[in-house]
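A protein chain is absent from this complex, but the other protein chains hold their places.
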Amino acid sequence: MIRYVTRRLIQMVFLFLVFLTVTWFLLYILPGDSVALKYAGNPNIPPQAREVAMERLGLDKPVLIQFRDYMFNFFQGDLGVSFNQYPRPVVDIIGERLPRTLVLFLTALVTYYWAGFVAGKYLAWRRGNRGEMAVTIGGVGLYSMFLPFFAFMLIWFFSVQLGWLPISKFLDPEQWRDAPFAANQVFMRLFWVALIAAFAMFAANFAGHRSHSRALERILRVGGGALVIAGFLYYWFGTESGQSMRPYAGDIAFHMILPVLTLTLIAFAGVMLLTRSSMLETLREDFILTARAKGLPEGVIRDRHAARTALLPVVTSLVLAVATVIDGGVITEAVFSWPGMGEILISSVLNEDIPVAVGAFAFIGVLALIGHFVVDVLYGFLDPRIRVTEHG
Amino acid sequence: MVERNLPAETHMADPFVSEPIIQEVDSWWRIRLALMRRSFRDNWKIFRRNKIGVFGLVIIAFWGIMAVMPTVFFATGFWSPAVYDPVTGLELDPPTRTMTMVERITDPNTEIDQRAVLLDGRIPDTLRIGDTFDLPLQPAPPDGRHWLGTDPLGRDILSQLMHGARASFFLGIMAAVVTVVIATTIGSMAAYFGGIVDSALMRFADLLIMIPGVALLIVIGAVFTYQLWHLAVVIGILSGFGGTAIVLKSQALAVKVKPFIDAARVAGGSARHIIFYHLIPNVMPLSVLYMMFTVTGAIQSEAILSFLGILNTDTSWGLMMNLARTQGYLLQVADFWWLTIPAGMAVTLLSGAFFLVGRGMDEIVNPRLRRR
Partner (left out) sequence: MTARRLPLETSAGRAPLLEVSGLVMRYETDAGEVSAVENVSFSLGRGEAMGLVGESGCGKTSVALSLLRLAPDNARYQSGSVLWEGVDLLGLSHQQMRQHRWAEISMVFQGAMNAWNPVYRVGDQIREAMYQHFDPPLKPREMDQRVERLFELVGLDPTLQTRYPHELSGGMRQRAVIAMALSCEPKLIIADEPTTALDVIVQAQILEELKEIQEDLGLSVLYISHDMAVIAQVTDTIGVMYAGKLVEFGSTRDVFHRPRHPYSYLLLSSIPSVTGPRRRPVSLEGTPPNLLAPPSGCRFHPRCPWATEQCRKDEPPMMEIGPSQWAACWNSDQVPEMGEQLP
């Protein structure tokens, strides 16, 4: 397992280098309005910045030297300076936005994968072709829903018509006017709290799954869940740091509902359809018959045998879906004016703030690679066959 | 006996011998064509039973008709280009609403009720408080002249919708063709040659499937001004060298181990000959399936880029929503539904329809699924 992880890690680092190279050549060598032209002709660039940029990037130097300088600077954490927020370093902007994106993105990802998996599991279990067409068309309808359109429909319905939820942005400026925290501190705290809670939940579930006595499993699952929730509540209501931050964290969570809902509704159908067909396939396997013959209760056959095995292709699909999911996140951020990585990517592209655009894209690439790595490791963890026989 | 010992060159140069070879090539194609026709007929029979696929096909046909209609309307004079052109058309005589002047507002562009903006953006100076006047409505709701109303610039929505369908078909099909041409070639080559060619191409594909495509398309927009066909080519390259190539390669691998490939190799077929005449035709069905999925992705990507205002195009569903957004109508769905719902649903329906057809075809291409 450790060897497997190390190997994947090395592969990822290598892939990241290739990714940076390809991106650089794509953007700097592309015909037409090249970067050099954009730099020279961009009215947004302050004159002194233009000179600095031209010199620093050495746009008159040979291509390979430029490339070397770019890579060198990148790994020193120097991604250049924003034109629109001159002279703010790009790294600074990205550092500010990364936690906001992570919190939104991970929440949405966990929500919709879970929802899709559970929905698909029960749909397959109920079986019967009745409703197959309705489920497929409904699922494909949601899945191919034009994201901005759907998001605005939801905003219109929940925020404009019903007035329940905020229209956009990630916090309510009124409330934050004299807040003792920077928004990012709260985001980081949210991120860690959620991560710890998720990990504890996973550990409890996993321990339950491993134990063979049904009673122990239930105790571990329910008890672990309750313990996590209790810890969560204790942190926000019982401790001093939690209490002081709670209203602000709450405000952010409130602003997160609609974007997460949008992403979940659009993306969960894909997971649902996949889980359903994977589960139907698994249910035809001989080991399901064996499990039945063993006299196991239906719920155990469904969860421990069918769903557990049907999960494998669903996790594999996550490998392919990481990119799609990030795309969805980028668009959602733009629609909800959620000031994260995706939003800065789009606004910098529209404002021709090239250093920021390239930097943001590079970090989105990093996110995709990390996501890929995590999924790979998770898969190795879930499928014992991978751990031993490993190719490529 | 004597002939058999003749050197090969003599054989090739002999006109009497080379003739049958031409004939053979000719009949080879005829066989291929007949086979294709037969397999098409058989597959259509299977496909027809799949209600979901047929449902998708019906939607595609609907939008296909929509895409052709403007040509018919303009040719027959039913639509006059001055009014119905999707870009430059203008309704000069829009419906009006009677308004009463309540308060004089100095800056009508920003302060006045958005629903009552005059064509030239001003309210006549002669009006006093209490006077009534007819305010032309732009965007105007659907009526007999404009079945789906007009947009804030006085252009016909239905005409834009139809032209948008045309653009989507053009883009989707072009992206799909580029994808499949690249992916089939790459996949077959990787499968046939194996070794270093295979690993190089496949590692590159691994990288491409990891890159968030829409984010990449957006960032390319930072340095490059897109036309529609550029987008089609970029999408085609991304998907053709990426995910589609991987799938088609595994299919090509399955074909490669079949006896007729060995037979072709023993018969002295060159690598190029085997790849293009034996491998690719057998990978084709799966290619067509992946064309459908590429079309879905391409239509969505285009709509998003033009919605964000990154694409340099003048008729597109995404652009219609972009206009509604920049003019501030997007969140007034109840009052200005015709500005958002037709375009948004169009993207959803057409891309979804291609996806449904793909799923329907999946059952033909993957016999494993063809049960019940």
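Per-chain numbering from 1; labels A and B assigned in written order.
FYI, contacts are C-beta pairs under 8 Å (C-beta built on N, C-alpha and C of every residue); 3 or more make two chains touch, one makes a residue touch a chain.
All values reported here derive from a predicted model rather than from experimental measurement.
Although it is left out of the displayed model, the omitted chain contacts the following shown chains in the full complex: A. Of the candidate positions A:R8, A:R189, A:R276 or A:H305, contact with the unshown chain belongs to A:H305. Although one chain is not drawn, the whole complex shows that of A:R68, A:R218 or A:R292 it is A:R292 that touches it. One chain of the complex is left out; on subunit A, the residues touching it are 127, 212-214, 285-287, 289-297, 305, 308-309, 312, 382-385, 388-389.
We take it that only the chains that are shown with their structure count from here on.
Look at where the CA atoms of subunit A average out and do the same for subunit B: the two points lie 28 Å apart.
Residues 15, 18-19, 22-23, 26-28, 30, 32-35, 38, 129, 133, 136-137, 140-141, 143-150, 152-153, 155-156, 159-161, 167, 320, 322-324, 326-327, 330-331, 334, 342, 345-346, 348-350, 352, 354, 357-358, 360-361, 364-365, 368-369, 372 of subunit A touch subunit B in their complex.
Residues 51-52, 55, 203, 206-207, 209-216, 218-225, 243, 296, 300, 303-304, 307-310, 317, 321, 325, 330-334, 340, 343-345, 347-348, 351-352, 355-356, 359, 372 of subunit B are the ones that touch subunit A when the two sit in their complex.
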